[in-house]
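Partial view: only certain chains, each at its native spot in the assembly.
Each chain gets a letter, A and B, in the order it is written, and its residues are counted from 1.
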Amino acid sequence: MTDTATNMRLKLPVTCLILEIILIILFGTLVQYDYETDAKEWHEHVHNNSQIENDFYYRYPSFQDVHTMIFIGFGFLMTFLQRYGFSSVGFNFLIAAFALQWATLMQGFFHGMHGGKIHIGVESMINADFCTGSVLISFGAVLGKTSPVQLLIMAMFEVTLFAVNEFILLSALGARDAGGSMTIHTFGAYFGLMVARVLYRPNLDKSKHRNCSVYHSDLFAMIGTIYLWMFWPSFNSAITAHGDDQHRTALNTYYSLAACTLSTYAFSALTAHDGKLDMVHIQNAALAGGVAAGTAGEMMLTPFGSMIVGFLAGIISVLGFKYLSPILEEKLKIQDTCGVHNLHGMPGILGAIVGAITAAVATKDIYGDGMADVFPDVASGDVSPTDQGVRQAISLAVTLGIALLGGLIVGFILKLPIYGAPPDTLCYEDSIYWEVPGEEAAHEDQMTTVRVEESEKLNS
Amino acid sequence: MTDTATNMRLKLPVTCLILEIILIILFGTLVQYDYETDAKEWHEHVHNNSQIENDFYYRYPSFQDVHTMIFIGFGFLMTFLQRYGFSSVGFNFLIAAFALQWATLMQGFFHGMHGGKIHIGVESMINADFCTGSVLISFGAVLGKTSPVQLLIMAMFEVTLFAVNEFILLSALGARDAGGSMTIHTFGAYFGLMVARVLYRPNLDKSKHRNCSVYHSDLFAMIGTIYLWMFWPSFNSAITAHGDDQHRTALNTYYSLAACTLSTYAFSALTAHDGKLDMVHIQNAALAGGVAAGTAGEMMLTPFGSMIVGFLAGIISVLGFKYLSPILEEKLKIQDTCGVHNLHGMPGILGAIVGAITAAVATKDIYGDGMADVFPDVASGDVSPTDQGVRQAISLAVTLGIALLGGLIVGFILKLPIYGAPPDTLCYEDSIYWEVPGEEAAHEDQMTTVRVEESEKLNS
């Protein structure tokens, strides 16, 4: 029943096992506990037995919120497709579990090395989850059209490029991007869109009847949406500086999302058929406020500024779904299954621009001694606020460049006919990679009833 | 296909956009970071660089639990209706996103003003979510019979009255109500019940076939129930004083809920048809222990006392569903879709009474120096414990009065035929306000199979 080409009996185990064994070997040679997770080192460092100063207590609750966004949020958001729930949650789970390990190494290489070793703790765990988020955004663009092996290979390359881009932005250019409007959202979206472009399927309409939701699948997807929405304040604040920074970032994101939700509902009803709300908009565009607050969230954006940003993000996102996505598909041949351009792409760029402007207008009068946390290079006098704004803008351009170029190359790698990608007729279909149980027995009982009744009618 | 009256193309966008723009303007003029979220102020205040003393670390994990209750808990609890899942989660999302912004302003007016500005941080975020909870309780009473515009208007008025009532109770009367047995549950329930009374529909039985659950919708609703149940200890303890107070409140609520669950199962089997458990009871009554511990949870109620309160709350709630709800509907013409009277109304009153009694018997011997946190006016000698108990009892009466009177007035405002409320024949139906996808394709495939088979039989 299964095509040999898409049979995963050897391809998937070989890929998983080789990748995991490489990971284990590299962890064995390169990775160490940092001083806050190491029994000996922590006990040498801790002052006055003040255990609460361990970074675990500052960041672990936020980490678990981020973790929930990665595995429940992204996973269930993509279950909206009627026959792709197993793959949405299941492949999300697989590639995230791989990516977070690989990201630990790649991010460690670039900014966690201490005497030849990568030091890890709760902050590296959050960063690994962040990098994973970027991969899952790209997954959204190619959802339903890729094999799990393809996705693992994509994750491997994307994590690497993510770490390179992140290093250039945060270390080389000195940009600020705590919630990842650029590093996570813009990067993940444009990388994924370019991969989708290269993997363009002219005959995808053969699977068109499966590329839509059903009633229950939309409810499952709302679980993903709501978790992403609720925990976005934790996402944006997870690695900002202790104290006012984490506090302020969460607050800004909270109000950005709330404003975004109202503009999303408004524009969904305004643009959709018959004035009825469209679940696609609600599930996605209502989250754009979190994306757009990713860079400036830690800055003194004010609740007022946050709400304006969120408000605009919601509008841009709904309009993107309504008017831009069809154009991307028809003209640019980008088949963006989840509309990541509307949720992560454009709002990510908006977030980057807002971040650049907010940085450029920063003053000592507003930030006080808190300047050192938000803009350390400005506080130390190395750069002016305007220069910091320019850095932020350059960072956006760099991110777009690396994402698009990287997506192009990786797209061609993924196009090789060796990964068992589904044929055009079987996209968006779980049963190609999963043992799928029958539909509900109770319905079959009802079917039996129908048949029995009809037979009786025929006989009478 | 859609009735012009219920068409939301203009009504909903206009309402959402006007409300959000007003919110943004008011935030721009009135709202500021508090000293713990402001970069400059925090760095001036913080002692010995002790970032962990920022209130963020005391309250943010509880805030996220409360947030989850508001958006997942309330949202999914209401998905039990077979064809109203989009509206339950979706309108819950919309009105909560609006209400939390409006509540920030209203509560700020009454108890957060500093030099003409409203100061906000994690505590105001929790309070805004609390106020939102009250609106969502009222939503439960009118679920399925109201348009999103009606709900937004209701939220606007209810948040305002909530803030007035809360001010009278906590500031003017000096009552204690950390978990909101009175301010949130009693207020939300009786306000909603009165609105439902005014919006009484004599011909609602035309939609009766939709006002019930199906197998999967009950499972979705259980997601809501379990989240509310698990996180209620965080809800009741979210804004109590730091230290033993938060700790004790969580503990009391935990045991109250556990005891409530056992009495709920007992009385569900005892009263329901054929000794079978009724999902309505499990989904709702098992939560009454959290409601009833809302006032006294922070007091020295003891685990023993908490369990008795929870035990009684479960019994009252199940009996309410079984015997009182039909009477309310037939005699008092209150069509209470979710039975909020049984989950929030009566258990809220029970909680208020328990709070009054517990306050009245407080002694310095039991509370020690902790008295200042729980009953500051008693600790300072301003009132006796008995007087504090009387204040609590008066507060219950005030709450009931404001809720009923407010609900009456707002009910009449909502009765105006301009909001696009659904006709009697289309209550509890998503497709009136949402683009609803077809039922599951797989089933349609099975249908096709049946048809094909039948045709073959006919032809043979």
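Here is the rule we go by: a residue touches a chain if its C-beta (ideal position, glycine included) is under 8 Å from a C-beta of that chain, and two chains touch if they have at least 3 such contacts.
Just so we're clear, the structure is a prediction, and the values are computed from it rather than from any experiment.
The full homomeric assembly consists of 3 copies of the same chain, 2 of which are present in the displayed coordinates.
Everything below uses one rule, namely that only the chains that are shown with their structure count from here on.
Centroids of subunit A and subunit B (each the mean of its C-alpha atoms) stand 31 Å apart. Note for the complex: subunit A touches subunit B at residues 52-53, 57-58, 61-62, 65, 82-83, 209-210, 212-216, 218-219, 222-223, 226-227, 229-231, 233-234, 242-248, 250-251, 254-255, 257-259, 261-263, 265-267, 269-270, 272-279, 282, 286, 300, 302-304, 307-308, 311, 365-371, 373-374, 439, 442-444, 447, 450-451, 454-455, 458. Per the touch definition, subunit B reaches subunit A in the complex via residues 1-2, 7-10, 12-13, 16-17, 19-20, 23-24, 27-28, 31-33, 36-44, 46, 51-52, 54-57, 60-61, 64, 67-68, 71-72, 75-76, 79, 85-86, 89-90, 93-94, 97-98, 100-101, 120-122, 125, 148, 215-216, 220, 223, 431, 433-443, 446, 450, 453-454, 457-458.
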